[in-house]
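Some chains omitted; the rest stay in position.
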Amino acid sequence: MAQVDLINRDPQQMNNYIQVEFDDVLAEPNGTHSAECVWRNSHKCFTCGKNLCYKILTILTGIFVALGWGCTFACVSYGVIWCIAPCMRLLHVCLNPTKKILSIILSSFCGPIMSVQALIFSRIHVTNSTGEPPKPIDYMVGADSGKVKNFK
Amino acid sequence: MAQVDLINRDPQQMNNYIQVEFDDVLAEPNGTHSAECVWRNSHKCFTCGKNLCYKILTILTGIFVALGWGCTFACVSYGVIWCIAPCMRLLHVCLNPTKKILSIILSSFCGPIMSVQALIFSRIHVTNSTGEPPKPIDYMVGADSGKVKNFK
Amino acid sequence: MAQVDLINRDPQQMNNYIQVEFDDVLAEPNGTHSAECVWRNSHKCFTCGKNLCYKILTILTGIFVALGWGCTFACVSYGVIWCIAPCMRLLHVCLNPTKKILSIILSSFCGPIMSVQALIFSRIHVTNSTGEPPKPIDYMVGADSGKVKNFK
């Protein structure tokens, strides 16, 4: 049985968002400082109160809670390994032909419909010209008048 | 019959999401540590409880469950190999002409309709000019006034 | 008649998704191992049960099933080759003029409508300028004031 690491008790940073020190909770910006003794004693009260509460709670209940979680995970593991995983494998084998049959049918009946509707995007033509924006529309200049000087 | 590997019992990493050790379940961030004896005993209780439960369950039922799954997969394999796979092949052969006939009909009746509707995208013209954004609209400058100085 | 390959019986990998060995179905992650004898006997029971069931089923029915599928595919082939394929050819010949006539009519009546609607995309003008985002709108600066210093 591996030895438990008593210093770093969260080797996988799982719960590090709960790590609240004094300066994570209380902070005074410059120009709004309280008296020094107040601030020093606030720091002490916060830290002691927090540690004391937590240690009492864990001493009372920690070991029994750990034992309970151990048994729970053993049962869950047994159920998943011996029952659910083979069931998923069976489902995978059985539904694979369904997928293929559905694909054949859809490919036969819907495939041509989709392909013929796809023709609507098949004639896009874009001309790009760099330079001036299109001039304001001078409608007096129609399709057949070579010069546009007439109505100027 | 291939020899079973007693060390690495999940050679295909199929169930490795169930692998829960003590530090996957319980973790204390810095600054919130319980007493050392509490933590050390929690570790022991969790590990022992988990192993004990699992071993008892598998000894009682493991062999019979494995036998059951073996027979089940044999029946399923027989059904898929000798019945469903040839049926899919038959379906594939039969639906192929359907797909082609549908394609001919759709191509004749819907193809021209789609193609003529595709004309709507056939005259896109984009002019790109790099540089200044279009100036605020000074509407006093119409289409025919050469200079824009007049109403300034 | 080509000799059947007794070793590789799925030369086209058609049914390889049904290939289930013991470690495809049952697997124990590290830290959740059952007793060794349980695991070794589970392996044996699964493999033997699966092989036995399958062999019995195939010996009883395999040959007759294969004969039946042979006759079925012969009939289907006959129908497709001598009847359906020429029919599709005939359909192709007959519907081709329909497609052309429809095209002429649509091209005459809908083509100009679509072309004239396509004019709506014919004046797109995009100016790109690289650099600063457009400044916050200072509306006090209108179209005709040369300098923007006045209301600053």
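Each chain gets a letter, A, B and C, in the order it is written, and its residues are counted from 1.
By definition in this document, a contact is a pair of C-beta atoms (placed from the backbone, for glycine too) under 8 Å apart; a residue touches a chain by one contact, two chains touch by 3 or more.
Note that this is a predicted model, so its numbers are computed, not measured.
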{"item": "Size of the entire homomeric complex in copies, 3 being in place", "value": "11"}
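As a working rule, only the chains that are shown with their structure count from here on.
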{"item": "Centrality ranking, top chain (CA atoms only)", "value": "B"}
{"item": "Interface numbering overlap (same over half, different under half) for chain B and chain C", "value": "different"}
{"item": "Chain of greatest Cα-centre distance to chain A", "value": "C"}
{"item": "Geometric centre distance via CA averages, chain C-chain A, whole Å", "value": "28"}
{"item": "Euclidean distance of C-alpha centroids - chain B vs chain C, Å", "value": "14"}
{"item": "Numbers and ranges of chain B residues touching at least 2 other chains", "value": "14-15, 18, 20, 50, 54, 58, 62, 65, 69, 73, 76-77, 80, 85, 107, 111, 115, 117, 119, 121-130, 134"}
{"item": "Of chain C, residues touching chain A in the complex", "value": "17-18, 20, 24-29, 32, 123, 125, 127"}
{"item": "Of all residues in chain A, those that touch chain B in their complex", "value": "1, 4, 6, 9-12, 14-16, 18-21, 50, 54-55, 58-59, 62-71, 73-78, 80-83, 85-86, 90, 93-94, 97, 100-101, 104-105, 107-109, 111-113, 115-117, 119-134, 136-138, 151-152"}
{"item": "In the complex with chain A, residue positions of chain B that touch it", "value": "14-15, 18, 20, 22-36, 38-54, 57-58, 61-62, 65, 69, 72-73, 76-77, 80, 84-85, 88, 91-92, 95-96, 98-99, 102-103, 106-107, 110-111, 114-115, 117-119, 121-130, 134, 142-144"}
